[in-house]
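So, chain A:
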Amino acid sequence: MSRFVINARGVDQRDLNGRVRAAAEAGNEAVVLRNVHGQRYIGTSLRKPVKVDVYGTPGNDLGAFMDGPTIEVHGNAQDGLGNTMNSGEIIVHGGAGDVLAMSMRGGRVFVEGNVGYRCAIHLKEYGSKVPVIVIGGTAQDFFGEYMAGGRVVLLGLGGDGLAANFIGTGMHGGAIFIRGRVDPEQLGKEVGVAEPDEADQAFLAGVIEDYRRRFGRGRGAGRGRGAGQIPTEGFVKLYPRFLRPYGRLYAQ
Partner candidate 1 sequence: MTSVAKLQNPYGDGKLIESCGLFGMMDTSGRPLRGRDILKAMANMRDRGNGLGGGFAAYGIYPEFREEYAFHLMYEHEEGRKRTEAFLRSHFKVVHHEAIPHRATAEIDGAPILRRYFLRVEKGVARAGQDDYVVKKVMAINTGIDGAYVFSSGKDMGVFKGVGYPEDIGRYYCLDDYEGYLWVGHSRFPTNTPGWWGGAHPFSILDWTVVHNGELSSYDTNRWFLEMYGYACTMQTDTEVLAYGVDLLARRHRLPVETLAAVFAPPLWEAIDRMSERERRRHATLRATFGGLLMNGPFSIIVAHHGEMIGLADRIRLRPLVAARRGDLVFLSSEESAIRVISPKLDATWIPSGGEPVIARLRPVAAEAVGGNA
Partner candidate 2 sequence: MPFFAPAQFIVDRDDARCIRCKVCVNQCSFEVHSYDAETDEVRSRDERCVGCHRCEALCPTRALAVRFNPMEIRPNANWRPEHIRDLQRQADTGGVLLTGAGNDKPFRIYWDHLLLNASQVTNPSIDPLREPMELRTFLGRKPDRLDFDDLDGELTTELGPQLVVETPIVFSGMSYGAISYNAHLALNQAAQEFGTLYNTGEGGWPAEFRRFGNRTIVQCASGRFGIDLDYLESAAAVEIKIGQGAKPGIGGHLPAEKVTAPVARTRMIPAGTDALSPAPQHDIYSIEDLAMLIGALKEATGYAKPVCVKISAVHNAAAIASGAVRAGADIIAIDGLRGGTGAAPKVIRDNVGIPIELALAAVHDRLVKEGIRNHASILAAGGIRSSADVVKAIALGADAVYIGTAALVAMGCTLCQMCYTGKCNWGIAVTDPWLTKRLNPDIATRHLVNLLRAWSLEIKEMLGGMGINAIESLRGNRLQLRGVGLEDWELKVLGVRGAGA
């Protein structure tokens, strides 16, 4: 596989993204970025299914509007990862910041550890596109706000517990799976709670296996988790109680 290495130290973000794009257009199937320190929009303008490995700490809006590539971050990611992402995959060997995958429409995001506030909000789905987000650790408030589609999974590994409030507030589509205990007062008014059904279990087993494959050999939350070591039991499913949560808000 052709592989192109770029030392990103001191490289301005527009320049860096241009170089990544040029490398992809030159036919490289993989691009490795070393010494990344805060450069934004990595992967944004790539329209090829190229693999990008990021070493260091990428800047905000990693993979914003992204359509196709696979980005693997070997470290923590910052805010706005996967913003309005259309397809492709982002893997983070670490945690991620706030507003992860806002308005994401397709593709997959795997975060090994924890994520911040307002993650997976306004997730959508459309036609064959069903975005999937798998988070190994836990999340903070407004998780899955306005959710209109897609699947979000919180594995609850790493022992940090789920202290978030307003989970799924305004939810009107999709499903959130949380392993562990969720109190009713942590949930938005529009959220219903159910046991995952058979189809859900099959979906969970699949993404857990995907998670294990990506992180099982690492040093983070997924460390040392071989087959069967991440429980597929103990999940609750959050679903929207209404397709039209605000239908009764207005005088008719």
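On the choice of candidates, all candidates are chains of the complex that A comes from, given by their letters.
Here, contacts are C-beta pairs under 8 Å (C-beta built on N, C-alpha and C of every residue); 3 or more make two chains touch, one makes a residue touch a chain; residues count from 1.
Please read these numbers as outputs of a predicted model, since none were measured by experiment.
**Student:** Which candidate touches chain A in this complex: 1 or 2?
**Tutor:** The touching one is 2.
**Student:** Considering only the defined contacts, which chain A positions touch candidate 2 in the complex?
**Tutor:** Of all residues in chain A, those touching candidate 2 are 13-14, 17, 40-41, 44-45, 47, 60-61, 64-65, 67, 79-80, 83-84, 86, 99, 102-103, 105, 118, 121-122, 124-127, 129, 145-146, 148-149, 170, 172-173, 243-252.
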